[in-house]
Structures are given as structure tokens and as C-alpha cells.
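Encoded as C-alpha cells, here's the structure I'll be asking about.
Moving on to subunit A:
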Amino acid sequence: MSALLEARGLNKSFGAVTAARDIDISVAPHEIVGIIGANGAGKTTFVNMVTGWLKPTSGRILYEGHDIVGRTPRQITRLGICRSFQVAQIFGSASVFDNLLIALGIAEARGLAALRLLRRPDLADKADALLARYGIADYRDQSAGTLPQGVRKLLDIAMAMVAAPKVLLLDEPTSGISSDEKFELMDVVMGALKEDGVTVLFIEHDMEIVGRYVSRVVAFYQGEIICDAPPLVALADPKVKEFVIGEDLHNQTLLQGGVLQEAPDARG
Partner candidate 1 sequence: METTRDWTIPGVTVGFAAVAVLGLLFLPDWLMNLTVIAFARALAVVGLMVLWRTGLVSFGHALYFGLGAYTVALLGKDDGISEVLITLPAATLVAATVGLFLGFIVRRYREIFFAMLSLAFSMVLYGILVKTEALGSTDGFNVRTPTFLGFAPEDAGTTLRAIFLVLCALCWTVAVLVHRYLQSTLGRLTTAIRDNEIRVEYLGYSVAQAIHGKYVMSAALAGLGGGILAIALGQVDPDSMVNWTVSGELVFVTILSGPGSVAAPFIGSMIYELIRTYAFEWLPHAWQLIVGVTLLSIIFFLPGGVWSLLARLRRREVE
Partner candidate 2 sequence: MTTKARMGAIGVLVAASLIMAVPAVAKDSVTIAVPAFLSGPAAGPFGVPARNGAEMVIDAINAGKLPAPYDSKGFAGATVTADYIDESGGNTKQVAEYRNLVQKREVDAIIGYISSGSCAALAPVVEELKTLTVFAVCGTPRVFEDGPREYIFRTMSHATADNVAAAHYVKDMFPGVKTYTGINQNYAWGQDSWRDFELAMKVLMPGAKQSDKVQFPKIFAGQYGSEISALSLDDAELVHSSFWDGDLEGFIFQAAPRGLFTKKKVIFTVGGTAAYRLGKKMPDGLILGARGPYGILVRDRKTALNEWFIQTYFDRYGTYPSGPAYQYGQAVLATKIAYDKAAAAAGGFPSKEQVIASFKGLEFESFSTNVKMALAGGHQALTENVYGLTKWNADAAEPGVTDVKFYPAECIMPPDGVTSVDWIEKGMPGAKC
């Protein structure tokens, strides 16, 4: 099996706190991997390392066989690894349509192409197509800062997908979404992602979602992977039951620690 994304012996510590310990993981093309774990288990740290936000203390991250440790988020995005955020990262003062337009503009912006007009029919068509695909066409001209949570999340994911990545990391796509809406949202997202054949890793607390959409579960506990198996096997694992699901039920409502969570979604 040739891995698309592979982590080898990944370690990360913040002073005395170890957020990742000897992480080894290998993801094949088109896999859909669910990452679970209690708060502070190291899930977001892992995503942050893969996308270049954090630099691992030691270890390697291979993407298509090349080590990407030390690259910036921007470079990694350009390589084809994109991500969504637990707190949706959108352009609050622009309309939903413009958010996508900007994302599309940046995707084509190499050198002087960054000076191409943004309001072009071809870009507009692409933006409208994205709007339709993610089911948010109704909000097209609404200012992104005023959107309901679910739409923000969708917009966030849609923007991540603009660059047509090979790997997409979703950080808690359903957090903050009411339980009756979340399946609807996930159906839209996963449907859209499948069409593109993207490899997906997503962090999720909700075991129902995990059980329904993923082909493989990786469970984190205190910075280590304690289980890496198909969903049914993983969710039945006693360690997972004790350290992930058990604790998580108590803690689900609490905020999850991590760097990105502190990053504001708009300048405040």
C-alpha cells in the first residue's frame, strides 16, 4: 500500500507537557479517517503539525513521499493538504459569494496572476458551483459575519476545498451544530468530498458521526495513538471505551484546548 500521508515518530512537547508522543500513522489515498480522543488528547496538535502550524519536536511527516516538516501552512496548502477549522475561519466582512471568490482568486494567484480581476464570469461560475454543492446558495449575498453556525462551517469547508486538495483535514466539523442539523451537514460535506475523491481526516467527538462516515478510526489518548482500526473494532476496544468515549461523554460540552481555538475567526 502506498501511503499518501504518513507520520513517523512524531513528537511534540510544549515545555513539560507532551502533546504528541511517537505518533505513527499512514493514510492511503481516498481513505476517510476519523480521529477521536478526549480533550487534550493531541488531536488538534496532530492536525496543526500536519498543516504546518506547529513544528514537531521530532519526527517526520511524509506527503507523497516527501518530508513536509518545517514548511509553512501556506506551502503545505499549495502542496495539496487543506484544512477546516473548529472555529470557522472566514472573511467576516465579505459576502459568502465573495469569500469563495477570494479563495478562488488566491488558488490561481501565482505571480502576476494575483493581479487578475476577481470579478470574472469564470470565477463567478466556479463560486456558484461551490455554493450549490455545499448547499449554501441561499446565503450567497449575505455577509459572512452574520451567518448561522452551520453555514459558517460549510463555508469554511468549501473554502478549504477551493484549492482542490488531495488531503483534507476537518477539525470538528460538527462542533457547535445542533444534533438535528449535524447529519444533514455531514451528508452535504461528505457527499461533496466523495465526488472529488479527497482523502479525509476528521476530528470528531460524536461517535454516531464517526460510526457513520469513516472507514477507519484513530484514537488518541495523552498524545499517543491507542487504537487504529476500523470503526466497529475501534469503538468496541476497551481502552477506547475507557479513555475516549467514557471521558468524552462527560466533557463533550467543555471547550477543547488547542492553539487554533484561540485564534480569532475575525479580527476582534
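How were these picked? Simply put, all candidates are chains of the complex that A comes from, given by their letters.
Here is the rule we use: a residue touches a chain if its C-beta (ideal position, glycine included) is under 8 Å from a C-beta of that chain, and two chains touch if they have at least 3 such contacts; residues count from 1.
Since this is a predicted model, take the numbers as computed values, not measurements.
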item	value
Chain touching subunit A (counting every copy) in this complex, out of 1 or 2	1
For the subunit A and candidate 1 complex, residues of the former touching the latter	51, 72-74, 77-78, 82-83, 85, 89-95, 97-98, 101-103, 105-109, 113-119, 141, 159-160, 162-163, 260, 263, 265-267
